[in-house]
Every structure is written in C-alpha cells, then in structure tokens.
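With one protein chain removed, the remaining protein chains of the complex are shown where they sit.
Naming follows writing order (A and B), and every chain is counted from residue 1.
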Amino acid sequence: MTAKTPSKLEKVLAAGHFAVTSECGPPRGSDPTEIVEKAEIIKDHVDAINITDNQTSVCRTCSLAVCIRLKTMGLEPVLQMVTRDRNRIALQSDILGAAHWDINNILCLSGDHQSFGDSSKGQNVHDLDSMQLLQTVRLMCDEGKFLGGDDIKRPPQMFAGAAANPFADPFEIRVARLAKKVAAGAQFIQTQCIYNLDKFEEWMKGVRDRGLHEKTAIMAGLTPMKSAGMARYMKNRVPGMDVPDEVVKRLADTPKEKQAEEGIKMCIESIQRLKEVEGVRGFHIMAIEWEEKVPGIVEAAGLYPRPEV
Amino acid sequence: MTVQAQAAVAEEIPSIEPLREIPTDWDPSILAFACHYCAFAAADLAGVMRLSYAHNVKIIRMPCTGKLDHSYVLRAFERGVDGLFVAG
Partner (left out) sequence: MIVGEQKPLEELWESIKDHKKVLVFGCNTCVAVCQQGGNKEAEILASLLRMKATQEGVDMEIQDSGIERQCEHEFFEKTEERVEWADAVLSTACGIGVQFMAEKYPKPIYPGLNTTFLGAVEELGVYTERCQACGQCILAQTGGICPIARCAKRVMNGPCGGSTNGKCEISKDVDCAWQLIVDRLKLLGRMDDYEKLTPIKDWSSDRAGGPRKLVREDVQHDS
C-alpha cells in the first residue's frame, strides 16, 4: 500500500506500522498557550493530532485555526469537521482553507446535537451528513471538483477519515454502516472508545468477513478512565457508549487514589490485546483533558518510538 | 410544550389571582346544571316534598349532563357565578 497524499498519518499506515493519534480540544477563548502546551506534550508520541470541532456542541476556537497553529509548529493535525454548523459552501471553503495550509488529514463527522452544548437555542445545519461530507472531500481531492461541478485550482490533498461506533444501535447494521462509510470514501476510521473488547472483536470479525479492513485503516479508539465515577458516567450517560460492568467494578474495587493509575493500566492492556486483532491498524488515544498521560500510555503499550516516514 | 417552556411560562405569568378577603355576609352564587332524568327529577321531588335547600343555588335543567359545554361553564363565570354544580 502506498500513500496517495502527503499525509504523515497515511504514510505511517502505508508503511505497515501501527499509527498513533491523539486529540486535543481547542480552548474556550483566544489564548493559544494551553493548546500549544498540550500539543508539545504529546507531539513526539503520536503521528497526528486530531483537533476537535466544537465537541459536545460547546462553542470553542475553531478547529481549522488550531490545526493551522499546529502546522506552524511543524506538527501533523487531523482537522475534525462536523456537518452540524456549516452548509456545503462553508464546508468546501474550510476544506480549501485547510488545504491552503497543507493540512492533509480530515475526519468527517455529523457532530453532537446542539442541545448538549451552550447553544441549545441555535439552528443546526446538516446540509450534508458525515458520509456525504466524506464523498465531498474525495470529490474535491480525487477529481479536483467542487460539488457544483467546477474545477478546483490546486485541489486539496487529504487523507479522509470517519468515525465508527462498533457499539451503536441498531445491532444488525454495525458492520453495514462501516461498509457505507468505506463506500463513501473513508480511508481511515477512528472508532468510538472501546471498553467492551469482546464486542469490538466480534465487530472486527464482521468487518474482516466483508474485507473492509483492507479497504480502510481502522484505528481503535481508547480513552483511559480517570475514576470509577467516570466509568459509571460513561456507562450510563454518554450515548452510544458500551462500558461493561467488570470495567466499572475493577475501578470501583481499586482504592480511590489508585483509580487513575488503574485506568491507565487498563488502557494499556486494551492496546496490547487489540494489537493482536487482525485489521486493527492503529490507535486513537483520546485522553480527555489528560494529555500528559498520553506519552506514558504510548510507551508502555510498546508504540514508542514513533516511526520516521 | 416542553418542560422548559412550561417552566418559563409558569415563571412569567401570574396565573392565579391573589386571594381576597371574604365579606362575612357573602353567599356564593352557585349554578347547578342538573340532568332532566335524575338530578333534576330529584330537585323536583324535593320541591314536591317541601324540603328546603340553599337559596343561593339556581338550577338549570339539562336534557343530559352530556349536553354540558365549555361555553356554558365559562359563560356562567363571565356573568359572575362563583361556583358550578353539575349533577347527573
């Protein structure tokens, strides 16, 4: 497999290495200090850094601006883009804006509903959905065309990805939905946080049965638990999340001051196990407001040093 | 209406009048809607038997209490009736 774009993430995957990505949330203000610090902490341990796009519908600095910041620091950003807030003009325009700065990775998402955030009285756009955004990215990159049909001068070169939730309902279409995303043009997939490894492996089997793992690079999503409370919250309150009882129990049975450490340990164990699953091509470590733990996890999981490509 | 909307409306609108002092010599004016076949017949019988009942109750005969309509109730209140009694 050879890389088609200048994306470092794509090159790492094409070279057959496990890829490692992490994510950072832009600040709720204009001060770049914090995000720069977060990026500095993780930069040597990951191949690319996802920058979230107003996640949970809470208004923040835009993903594109922070991606540009990372680019100027010599780092590899993954531009997350949700279809909630922009119509097709704005989406295509922002894709070109990203390409203007030679940002080469994009993750296409629909986005959490605005009722979760600080703007519940706002409109949502959803002119396109996440799969149609993927198609749009691929049209712009591969064919050098706008949705309107006109040619793009210097088309973007993007490694286009999508999210997948192996645990979401309805059960019977979990694999079929991935197949749709692959058909729409997803070159890589970052999954929802995996806690139920048995169920994930079952999903991967379905994915392999259809050969989807050969058509797209599946990166397993992981979020270390900070406490038993967080595990319970994820289990009960976060839509589409599958946290088995034994995960909650293992944390709850650990003394409170050791729970964070146990959470990290569980995350590392998961990576070790998932490395053996055929079709898993990398890891997306989402340490929410806990970026300083990423290097330790990557090292302990045997994913360090990162390859030079 | 959503719960939030209901709460917002409830907050904005003082829906109930403040309670007023009741004069000691005040009798409420009560209107009774009575079904021809039962309650009204009972009232009729009471009359025949020369039984007395409260003077502030006025009775309106209805063919059936199923004939009672929102507008009768509201119109009664509009015209100063204090309470309604529906019997059937």
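Operating definition for what follows: a contact is a pair of C-beta atoms (placed from the backbone, for glycine too) under 8 Å apart; a residue touches a chain by one contact, two chains touch by 3 or more.
Just so you know, these numbers come straight off a predicted model, no measurement behind them.
For the chain left out of this panel, the touching residue among A:5, A:124 or A:227 is A:124.
For the chain missing from the display, the contacting residue among B:24, B:52 or B:71 is B:71, taking the whole complex into account.
Shown as candidates are A:50, A:80, A:110 or A:254; the residue that touches the absent chain is A:110. Among A:80, A:105 or A:135, only A:135 touches the chain left out of the display. In the full complex, subunit A contacts the hidden chain through residues 83-84, 88, 110-113, 115-116, 124, 126-132, 135-136, 147, 163-165, 168-170, 172-173, 176-177, 179-180, 183-184, 192, 239-240.
Across the interface with the omitted chain, subunit B contributes residues 1, 9, 12-13, 17, 70-71, 74-75, 77-78.
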